[in-house]
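Notes for the one structure printed next.
Of the protein chains in this complex, all but one are displayed in their positions.
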Amino acid sequence: MKKKKEHRINREWCKGCGICVEFCPKEVLVLDEEGKVKVEHPDECISCGLCEMRCPDIAIELV
Amino acid sequence: MAVRDYLRERFMPHIWCPGCGNGIVMNNLIRAIEELGWNKNDIVMVTGIGCSARISGYLDFHTLHTIHGRALAFATGLKLARPELNVIVPMGDGDATAIGGNHLIHAARRNIDIAAIIMNNQIYGMTGGQYSPLSGYGAKATTAPYGNIDQAFDIVELAKASGATFVARTTTYHVKSMIEIFEKALTHKGFSVVEVLTQCPTYYGRKNKIGDAVDLMNYFKDRTVPIGSKKKEQDPSLIERGVFVDEQKPEYCSEYAKVIERASKG
Partner (left out) sequence: MVEKNIRFVQGNEACVEGALYAGLNFFAGYPITPSTEIAELLSLRLPQKGGKFIQMEDEIASMCAIVGASLTGLKAMTATSGPGFSLKQEAIGYAVMAEIPCVIVNVQRGGPSTGLPTKVSQGDIMQARWGTHGDHAIVALTASNHQDVFKITVEAFNIAETFRTPVILLFDEVVGHMREKLVIPEPGEIPLVERLRTSVPEGTDYHPYLPREDGRLPMSDFGGVHRYNVTGLMHDMWGFPTDNPKVAYGLMRHLIDKIEGHVQDMTHAKEFFLDDAECIFISYGSAARSALHVVENRRARGERLGLLELQTLWPFPADYVRERCEHAKYIIVVEMNMGQVLQEVRKAVDDPEKVFLANSIDGTFITPTKIRNILRVIQGKGV
């Protein structure tokens, strides 16, 4: 089993485009009231890494 | 090393618009380089002018931000002078195929060991949305208010015909294959061309009523297929992605080393 990873979000760099939110296969992420990405359902995350790879702002890191 | 270790962090966040595909290309180019374990001192990045060209400022390599369209010409001189360096040239579609079209075909013809990455967002973004050689017939742009009557280039066909020995196409949606293709292109000995279909939500998406970054990426997902896909037979308008050419031919700098050998024998 893949080891569970945690999202590290860089709010300074995130421009809130919503790409990670839209394409997350498990709908783990949302945009918060400031329009920045937020981890809403961490338990659903399968650590596929697509959010960090698709982030244009290099604002998501899975560690 | 982590992705951040390749960035000049003091310049982040970058200047690109929210959802701009250039950031996704930068992100995964770093991942490919990290995967290859290259030393940053051995990497030279040469860029021209345009949104895409600003990538060189953010990356902690030897970076040469030059003039519009000429990045490959600067890179050719640099590579021939120091063949042991890894030279990467990211360009936009206007930079690479309009003002820089001549340098693209000739670098390919020479098969000089440079990796050219063309971020094709089908528009001039930096100047505010004018049509490029990749916009295509019928596209809307600030300089094509009645619809574009220019036909588009096919970068893959152009690169193949010009003699590039590695030619591939990917999109910002297909990030995993993007990393794999970048790794192959970077390690390929010879001239490699990677076209990345990249979204410009601000100008292309809006002008052509396709929508935002997500819509454009969905478009890449739905309208592209792997090379040789059955779907393409049914719908020829689909765009193929993958590695089109991967072959070995005499590389320019290696050939020049032979010239030096012949000349020194007198």
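As written, the chains take the letters A and B, and residue 1 is the first residue of each chain.
Methods note: a residue touches a chain if its C-beta (ideal position, glycine included) is under 8 Å from a C-beta of that chain, and two chains touch if they have at least 3 such contacts.
Fair warning: this is a prediction, and the values are worked out from it, not measured in the lab.
Asks: As a test of the contact rule: which chains in view would the missing one touch?
Replies: So, taking every chain into account, the missing one touches B.
Asks: With respect to the chain omitted from the figure, which of B:N102, B:Q151 or B:Q248 is a touching residue?
Replies: Final answer for the missing-chain contact: B:N102.
Asks: Considering the entire assembly, which residues of chain B contact the chain that has been omitted?
Replies: Chain B touches the chain not shown through residues 11, 40-42, 44, 46, 56-57, 60-67, 70, 73-82, 84-85, 102-103, 106, 256, 259-260, 262-264, 266.
Just so it is clear, only the chains that are shown with their structure count from here on.
Asks: State the interface residues of chain A toward chain B in the complex, per the touch definition above.
Replies: Per the touch definition, chain A meets chain B at residues 12-13, 15-19, 22-23, 50, 52-59, 61.
Asks: Can you list the residues on chain B that touch chain A in the complex?
Replies: Those residues of chain B that touch chain A are 2-4, 7, 12-14, 16-24, 26-28, 30-31, 172-173, 175-176, 179, 201, 212-214, 217.
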